[in-house]
Every structure is written in structure tokens, then in C-alpha cells.
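For chain A:
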Amino acid sequence: MRGFLAVLWRDLRLALGGSGDVLTIVLFFVITGAITPFAVGPDQALLSRIAPGIVWIAAFLAMLLGLDRLFRPDQEDGTLALYRLADVPLAAVVAAKVIVHWLTAALPLIVASPLLAVLLAMDFPTFARTVVSLLLGTPALAAFGAIGAAVTVTTRRGGLLAPILIAPLCVPVLIFGVGAIAMGGGPDQAGAALLFLAALSLTALALSPFAAALAIDWGEE
Partner candidate 1 sequence: MIGLGEHAEFIIAAYAGIAMGLALVIGWTLAAARSTRRRLAELDTRDRSDRA
Partner candidate 2 sequence: MSIETAPKISWWNRLAHPGQFVALTRPLVWPLAALTAVLFAAGLWFAFFNSPADYQMGDTVRIMYVHVPTAWLSQFVYATMAVSALGTLIWRHPMADVSMKSAAPLGAAFTAMALFTGSMWGRPTWGTFWEWDGRMTSTLVLLFIYLGIVALWRAFDDQLRAARVVAIFTLVGAVNIPIIKFSVDWWSTLHQPASVFTPEGPKMPGSILTPLFIMFFAFTFLFLVLQLVAMHTEVRRRRIATLERRMARGSAA
């Protein structure tokens, strides 16, 4: 447990201090959302209808963008090799990194999402639902992302490959994420979607550290 916390603190300090990566990811998120009206036109009614989808896509892309710094810096300076030899199980290290990834690449997006809500003419109930669905869904994105980053960490072109590998696996997260917001006609499935989303996040969080740790361990030998 102490090792787990130590890794957590170290990565958190590294992510927040100096490099400015967090700000870049937030900016990417906001700009992606803000650029959509230029593509689909400034029609308020249309924008407010598709706003939840835009916010989810922007969050999804922003999180994929941040994937490469999950393991690569540690791989390059040899820290990852030390983690493999450490007393702390590698899966615990990966779990700590997933949590840090979520704290630095997902939570800031949720904090910044009111900005997009205003720009995309979301009403308040929709916005509240969007925040809840992002809170429940982004952990799954972080967990899947960890698998993608772990699988590609030893390859040279991994940075480009991980998003391609992960995107198809994230389809259910997007479906239930947006489904939990949709307030259109027909039977209200939002509650069910929210539960599916939570189940997906919990399962992914529980299993992905082991898969990612296995991939790192066997990819390095």
C-alpha cells in the first residue's frame, strides 16, 4: 500500500509540476468542442441537441491524446524496469498510474465542461447529466487507455498506435455515456445506461491493471 501511494504521489507531482500537460489537454478539449459549431453551423437548437455527443467526443479524444505519457516517460528513463523489480506488484503500480491519469486527464475536463456547456447552448438539466455521465464513464476510458498504452509502450510508434487500438474498445463507453444523457422522446433509458456505464467502469478498473501489467512485464523481456 505504501508503495502504491508513493507511486501515486510521484506521478501526480510530475504531472502537475512544470510540464503543463494538463493545461494542454484541457485546451484541446475546449477547442475541439468550440470548433464544432464552425463545422455544423451556429444553429442553437441543433447545437444544444448534439452538445452531449460533442462533449463526449471531445473528452474521448483528449484522453486518447494524453495516453502516451502514461508509461512512455518511465519506459524511456528506465523507471518502468525498476518497477518490474520492485516489491510492489506491477498491477498496483499500473492502478496508481490509471488513477493519476484520470485525475490529470479526465477530472480537469469535467471541471472545464461548463465552458463547453455555455458555448454549445446546453440547458442545465442536460449539463448536470453530462457531468454525471462523464464522472462515471471516464474511469473506463482511463482503464482501457492503460491497456493500449501498456501494449504499445515498447514499440517505437506506440504513440500513434494506442488510440487506434483503444477506440473500438471504447464504443460501449461512448454509447452508454451519451445514452445516459439523451433526453429525447421514447422510453427513458438514461437510468439503465448510467448503471451500465458504472458497471463498465468498475469492471474495467478492476481488470485492466492486471492486463496492462502483464503486457508490460511480457513485452519487456
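Observations
The rule is short, and it goes like this: a contact is a pair of C-beta atoms (placed from the backbone, for glycine too) under 8 Å apart; a residue touches a chain by one contact, two chains touch by 3 or more; residues count from 1.
Keep in mind how these were chosen: all candidates are chains of the complex that A comes from, given by their letters.
No experiment lies behind these values; they were computed from the predicted model shown.
Note on chain A: across 1 or 2, the candidate touching it in the complex is 2; the others do not touch it there. Residues 147, 151-152, 154-158, 161, 164-165, 167-169, 171-172, 175-176, 179, 182, 186, 189, 196, 200, 207, 211, 214-215, 218-221 of chain A are the ones touching candidate 2 in the complex.
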